[in-house]
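Removed from the display is one protein chain of the complex; every other protein chain stays in position.
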Amino acid sequence: MSPIDASPSNNGRGSATWSQSWTHFSIDRRGPAYCRVTFDHPPINTITATTVVELAELVGLIEADPDLNVVVFDSANPAFYLAHYDTENDPGRTAALPPGPTGMHAWLDLLVRISRAPVASIASIRGRARGAGSEFALACDMRFASRETALLGQFEVGTGVVPGGGPTARLPRLVGRGRALEILLVADDFDGPRAEQYGYVNRAIPDAQLDDEVDQIAARLARFDHDAIARTKAYVNDVTLPADSEFPPALADFFGMLGLPRQREQSARLQELGWGTDSDLERSLGRRVVESTPDA
Amino acid sequence: MSPIDASPSNNGRGSATWSQSWTHFSIDRRGPAYCRVTFDHPPINTITATTVVELAELVGLIEADPDLNVVVFDSANPAFYLAHYDTENDPGRTAALPPGPTGMHAWLDLLVRISRAPVASIASIRGRARGAGSEFALACDMRFASRETALLGQFEVGTGVVPGGGPTARLPRLVGRGRALEILLVADDFDGPRAEQYGYVNRAIPDAQLDDEVDQIAARLARFDHDAIARTKAYVNDVTLPADSEFPPALADFFGMLGLPRQREQSARLQELGWGTDSDLERSLGRRVVESTPDA
Partner (left out) sequence: MSPIDASPSNNGRGSATWSQSWTHFSIDRRGPAYCRVTFDHPPINTITATTVVELAELVGLIEADPDLNVVVFDSANPAFYLAHYDTENDPGRTAALPPGPTGMHAWLDLLVRISRAPVASIASIRGRARGAGSEFALACDMRFASRETALLGQFEVGTGVVPGGGPTARLPRLVGRGRALEILLVADDFDGPRAEQYGYVNRAIPDAQLDDEVDQIAARLARFDHDAIARTKAYVNDVTLPADSEFPPALADFFGMLGLPRQREQSARLQELGWGTDSDLERSLGRRVVESTPDA
């Protein structure tokens, strides 16, 4: 029996039998080789210290599961894949998260481990995937985006910090220097067609077909030999993954800049405008992030 | 007189005067600086030990020819560029091929040498280029694909092995990690427009214009200074070519996995379905490769 398992009658979210009781996502184990993870943390799927702890547990199980070939990460909220990181007024809790097995901060650790896991990981993206949400998608092996609803972005520079979860390392390798600098410095949203054009996602797929196409891809991977997948991915990892040493400095910079006066003012302004809620600010964060700048 | 030469009256396939008598491709030397190589190994242009031996001879002549600027590789069969590698029921013959001048297995050796040769190499792709056929195209400097008929893919993972001829090293550098993992792990076919979008080929060109456009490009290169081409390519080689050491481990893995029970069963099933012949299986191998999996 595999570590991430479901009862034979499992046919949807919430019906799996788990030793874990995760609260920010649900699991649908469609077969020994195929698992779906659905983010479900209302109202907008922010990533918090709790999400990090739960994802780290999940990643540990994924790594240890000899039967698993593919994990698909999607969202229960069609408007928000993963909004962004939120300290929920308790930044101390995030800072106090113990480092993971790689020795890195828990967030970096779980992203690095997903990228290395001997399993194909797929982000199936509806709605907004910004900041840490984009970082999560970038750590997955493949990204498929709803043509009509996906919005990806790294808005951090617009709020006065560097993006700390690895996109400075991952994006340039994926989309090239010019487009990476546009995504990271201009810090605006990229919709499905633009994300596809830039290589930020593998493909934009019409929303009505997204679930079917991703399911077909995953079901296909589930039928293939585990070792062929794991070894082939390992060769690609050797050529494409950033060195571990590339990640911690940007995260340290991110934490250091969080405390600076300008950033605190921008953060307070964003709170007033609707940060962390299903607000127009969050729906249009790429465009509206400039409203938090001092001269706004 | 250049090492790869043709009689003055040479105006098509087979009319060249050669010391070699190659059987899996023909040569049309259109001028001192411009050579066309047309794969012609019925019924579907599989690559066999014979193809490898003949291509290795050809590459040696290409490397040594001071007049040659450009080589175009196309196919006499509009439905198959190069189907894939085929041991033709004699895997021992492939295993016994002596290593090439680089010290690597003859197949890796000739691909590496084409990539490094001081000559522009162009794959003009009609029909299927899968497995080793895709590996050959990836070793060429440029790839132009028929918009309507080209199908590229690395189906190997679908048959229970790793792709061993270098695509784990070359594809990620060409199309980025996300799309490379999709091509290699999902192991499906990519048509001309998708291959163009992903950067798998330089461009997809309407089939009716493919020959003219590629010929114009090649004729242009033929007029340029050999040294300017060779030196410019050498600078790009320094930045883009995988280290030689990246190639042999994946090929060793490929040979090792060939003997495993699951792979042998899949291979036998593919034989039954029409492997190596101009069958529906070969025409739709990307889609149908899953029929060889144990649960099919």
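Which chain is which? They are A and B, in the order written, and residues in each are numbered from 1.
One rule holds for everything that comes next: contacts are C-beta pairs under 8 Å (C-beta built on N, C-alpha and C of every residue); 3 or more make two chains touch, one makes a residue touch a chain.
Just so it is clear, the structure is predicted and the values come from calculations on it, not from any experiment.
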Residue of A:P32, A:G158 or A:G192 touching the missing chain in the full complex: A:G158
Among B:L152, B:I217, B:L251 or B:L285, residue touching the chain not depicted: B:I217
Omitted-chain contact residue, chosen from A:I62, A:A83 or A:A180: A:A180
Residue ranges of chain B at the interface with the undisplayed chain: 120, 141-143, 173-175, 196, 199, 201-202, 217, 220-221, 223-225, 227-229, 231-233, 235-236, 238-241
Footprint left on chain A by the chain that the document does not show: 156-163, 168-169, 171-173, 175-182, 184-188, 197, 199, 242, 246, 249-250, 253, 257, 262-263, 290, 293, 295-296
